[in-house]
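A single protein chain has been omitted; all remaining protein chains appear in their positions.
Which chain is which? They are A, B and C, in the order written, and residues in each are numbered from 1.
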Amino acid sequence: MTMVEAIREAHDVAMGADERVVVFGEDVGFFGGVFRCTAGLQAKYGTSRCFDAPINESGIVGAAIGMAAYGLRPVVEIQFADYVYPAYDQIVSEAARIRHRSNSDFTCPMVIRMPTGGGIFGGQTHSQSPEAVFTHVSGLKVAIPSNPQDAKGLLLAAIEDPDPVIFLEPKRLYNGPFDGHHDRPVTSWKSHPLGDVPDGGDIVPLGKAGIRREGKDVTVLAYGTMVYVAEAAQAESGIDAEIIDLRTLLPIDIDAITASVEKTGRCVIVHEATRTCGYGAELMALVQEHCFYNLEAPVLRVTGWDTPYPHAQEWEYFPGPARVSEALKKVMEA
Amino acid sequence: MTMVEAIREAHDVAMGADERVVVFGEDVGFFGGVFRCTAGLQAKYGTSRCFDAPINESGIVGAAIGMAAYGLRPVVEIQFADYVYPAYDQIVSEAARIRHRSNSDFTCPMVIRMPTGGGIFGGQTHSQSPEAVFTHVSGLKVAIPSNPQDAKGLLLAAIEDPDPVIFLEPKRLYNGPFDGHHDRPVTSWKSHPLGDVPDGGDIVPLGKAGIRREGKDVTVLAYGTMVYVAEAAQAESGIDAEIIDLRTLLPIDIDAITASVEKTGRCVIVHEATRTCGYGAELMALVQEHCFYNLEAPVLRVTGWDTPYPHAQEWEYFPGPARVSEALKKVMEA
Amino acid sequence: MTDTPPLSLKVPEPQCRPGDTPDFSEMEIPRAGAVGRPTVDVDPDEIRDMAFSIVRVLAKDGSAKGEWADALGGDELRLGLRHMLTLRAFDARMLNAQRQGKTSFYAQHLGEEAISCAFARALRDGDMNFPTYRQAGLLIARDYPLLTMMNQIYSNAEDPLCGRQLPILYSAKDHGFFSISGNLGTQFIQAVGWAMASAISGDTKIAAGWIGDGSTAENDFHAAMVFASTYKAPVILNIVNNQWAISTFQGIARGGVGTFAARGHGFGIASIRVDGNDYLAVHAVASWAAERARLGHGPTLIEHVTYRAGGHSTSDDPSAYRSQNESAAWPLGDPIDRLKRHLIAIGEWSEERHAQAEAEALDVVTSTQKKAEAVGTLGGGNGPSPRDMFEGVYETMPPHLIRQRQEAGY
Partner (left out) sequence: MTDTPPLSLKVPEPQCRPGDTPDFSEMEIPRAGAVGRPTVDVDPDEIRDMAFSIVRVLAKDGSAKGEWADALGGDELRLGLRHMLTLRAFDARMLNAQRQGKTSFYAQHLGEEAISCAFARALRDGDMNFPTYRQAGLLIARDYPLLTMMNQIYSNAEDPLCGRQLPILYSAKDHGFFSISGNLGTQFIQAVGWAMASAISGDTKIAAGWIGDGSTAENDFHAAMVFASTYKAPVILNIVNNQWAISTFQGIARGGVGTFAARGHGFGIASIRVDGNDYLAVHAVASWAAERARLGHGPTLIEHVTYRAGGHSTSDDPSAYRSQNESAAWPLGDPIDRLKRHLIAIGEWSEERHAQAEAEALDVVTSTQKKAEAVGTLGGGNGPSPRDMFEGVYETMPPHLIRQRQEAGY
């Protein structure tokens, strides 16, 4: 199934199993969301468990916080990650802090879903990857699946989690894997093993990375769409790279990272977000702190540039396989 | 003079020299701000150039953006950095992007001032250091003075700058330097050379770090209050550390950093903000990218913990001289 | 109080969904001319009822009725008609171009043309609009070059925004048109700030903010109302109520009050509802609000009542969430038909001249489109340089961006 269908199914499973799970957001009710991730839920569970919200991201999150404090398990959709900033205060000052500041008198189990990343000619307001402004915030968890299997399993884990989870959905992967070769025919999830999603309620645990390819020469740390870009770059460069799909950015699976870098002695970090103070900076710091004496070459970052996400220059901005291959070669030659 | 007086004087000089400079924010008008940084301005320049704003940080920044688009030079105060998040969308999606998205048809010259950092028993909502959520945003500049001289010069530079500047004022330094020894008598700026502030309109340029102490053993990268903590740690550890006061975090003075680390081969990064994805992660990445082959030891980060800023445990949270000294020793022994 | 029954959540529902028969009979529509025109210095309290009525000028028979029927002459009305015809033709061609893959995205104005076209004519040079993506009439009615608009839509080498911004999110300072944001609501408070700046500077210019019915729910709406109310800013705050926000009907944003204009009553702001499909009414109300602002009597909130006859954008299929017949059932008619009928009624126009004007509008648009496509279309090769994406992040490019540009090889 597609990632959209997997996300829909995760909602369905969770709502069916737990009355406390409620779903709302802009256009998520009758219509089922602009990406159709909640299609059918209102018809099945009624308007008081799946409904349209006013266009107010801060209000959506703020109301969800109140619902979570009451005892529900709200799962809300922000239509695009680019539109989460109005909710930033409610997320950072409230959702992330309520458990700590109240000594667990009140808690905030909720999931804030949002399509993230580029590759769809969405320009600067439909393409952003804001993960780093959440991973800096203690009290939050941040997950980002790269395939339908993980999308379902991680979303179920996020809904069960007792704390607030930012759930980033790489929109370019909704209907098929994408390795950055925009000029080639699009592929669908049907033909991909990870598009084959198990029934039922099995979760993919938060905080555990996945190894997408074992290799001995260099460790590639990636997540979301960049996992496929890394795979393409590996194939094209022929370098025996170990590709790690981080899956959860906060808390990070440091053991998976160190185990790999200790083995390879080299590391390339890939993300779509702008570089300065992006999540790659933290990965770079962690690798340096944990594996300094194993490193045979400087760790490299391949990222989006420090500019707003452009419209016409999408493919010059998007860190594609060519740039990642180059980094792989560079880190091997160093 | 104190840092508060220096900031006041910078406003006064700028308002006197340029009619387009207007100042507003919560309690900044008649009262002159809860930290008194705008005291006297309304009386001198009138209520239409210095006035109280409704308690709406998003509105304050949003209105200032409109004023900047008109051609004014707004300087707004956010009462505490902890309260800037409601304005995050206006800052990130608007102020930072207007020049780029309009191809300079419209621009956004404005300064957003806010007291930052802890050390005053302000608890989790009067102590935060949110610099990293701004340094990740292309289109913004971020400055943070550590003394009255820089406060005046950097603020004047920020007001003259053609682009939006986030101006962080370490509130623990408003009335005197503070090295983390909270149990010792407070010192004032009078007795400090950097409290001696030149008259007139000389600026301290954005993007240029200051070397606070030359040394050959290890480079300490610090800013704001941490500069004094670093000085104390240096003195107490006796290690010949070179202490760099970054002063501007975006754009960063990479030349000053590399020059120093190439010389010392060792680096300790100190900030008060939470560690994960803090500004220190980017510094760590930059040092690694630019000085990998000069590094004789892992770069270390001394930071606030990944928790909300506590009230009672302030001094266990605050990265004081003891922790920095320890890091200096550790990096020397490595 | 004794025990109470279980509570339940009330979720507003639209009157009709796909398959249902649209019925607007609940909607109270005063006849043209019924609502009086107060003086521009009126106390907002005295015109409370105007937020619950609708200012209308054009009657069914094409005549102009009442105190709001202001002095627009035949030439001005024909010009207005041309602007609307041009906008409609422009939309048709650009929708088509998007289907042909010549651009990534487009949003049309179908049924809403009168609002931006008439409003633009009520402002002066130097005034500033803070528009949404559905007010291109503000540009067309102030003679902004269609070619420049198309070059942006095609993100070609002559795109004035160098391919950085999405199609249709125009920026035209010298045409009183602020750079459109892709983020809803943010610009409403910016318009108020701009107006405050004009007042601070002792200027005579005014600003106009624009927001959709759905977007009034955004928090920036509140900021705009608070600041406009407190500082009596010379600003016109326009709500375009086209009944829908993508798939969400206006009731979700409006809630338990009858109209969006009523929001103004909480702030002591003069609030007027106007028939958004009535060129004369929109122009008259806009002129009234502009004069009020210019004379220092403060802000006006205008709710333009209209209907989004087309899809939300080229990414949208309305048949999934609303009845296909709803547009036909919409009681305020089509703005172009209504102005045309009026011009004919007053002997200033004819079916023939209209057909000719329609053809002319289409000609102009099509020939301009050829020119634009000769320059290039999205992904068609002759686009803006990758260098452009690094420019303009700051006035002067900082070292780290220069390094990145070099790393990128541009």
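The definition used in the following text is that contacts are C-beta pairs under 8 Å (C-beta built on N, C-alpha and C of every residue); 3 or more make two chains touch, one makes a residue touch a chain.
Predicted model only: the values in this text are computed from it and were never measured.
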item: Hidden partner chain, touching residue among C:Ala223, C:Ile236, C:Ile272 or C:Leu343; value: C:Ala223
item: Residue among A:Thr2, A:Gln42 or A:Ser93 that touches the chain left out of view; value: A:Ser93
item: Of B:Asp12, B:Asp27, B:Asp217 or B:Glu289, the one touching the omitted chain in the full complex; value: B:Asp27
item: Selected from B:Tyr45, B:Tyr83, B:Trp189 or B:Tyr279 as touching the chain missing from the view; value: B:Tyr83
item: Residue among A:Arg8, A:Arg36 or A:Arg49 that touches the chain left out of view; value: A:Arg49
item: Hidden partner chain, residues of subunit B it touches; value: 26-27, 29-31, 34, 47-48, 51-56, 58-59, 82-83, 85-86, 121-126, 275-276, 305-308, 310-313, 316-317
item: Positions on subunit C contacted by the hidden chain, ascending; value: 1, 3-12, 44, 196, 198-200, 202-204, 217, 219-223, 226, 228-232, 234, 251-258, 262-269, 287, 290-291, 294-296, 298
item: For subunit A, residues in touch with the removed chain; value: 22, 48-49, 54, 56, 58-59, 62-67, 69-72, 89-90, 93-94, 97-107, 138-139, 141, 162-163, 207, 251-252, 254-255
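Throughout what follows, only the chains that are shown with their structure count from here on.
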item: Reference subunit B; chain at largest CA-centroid distance; value: C
item: Between subunit B and subunit A, distance of the C-alpha-averaged centres to the nearest whole Å; value: 31
item: Centre distance in Å when subunit A and subunit C are each reduced to the mean of their C-alpha atoms; value: 35
item: Residue numbers of subunit A (touch at least two other chains); value: 58, 82, 85-86, 124-125, 276, 306-308
item: Where subunit C touches two or more other chains at once, by residue number; value: 162, 164-165, 169, 181, 183, 219-220, 393, 400-401
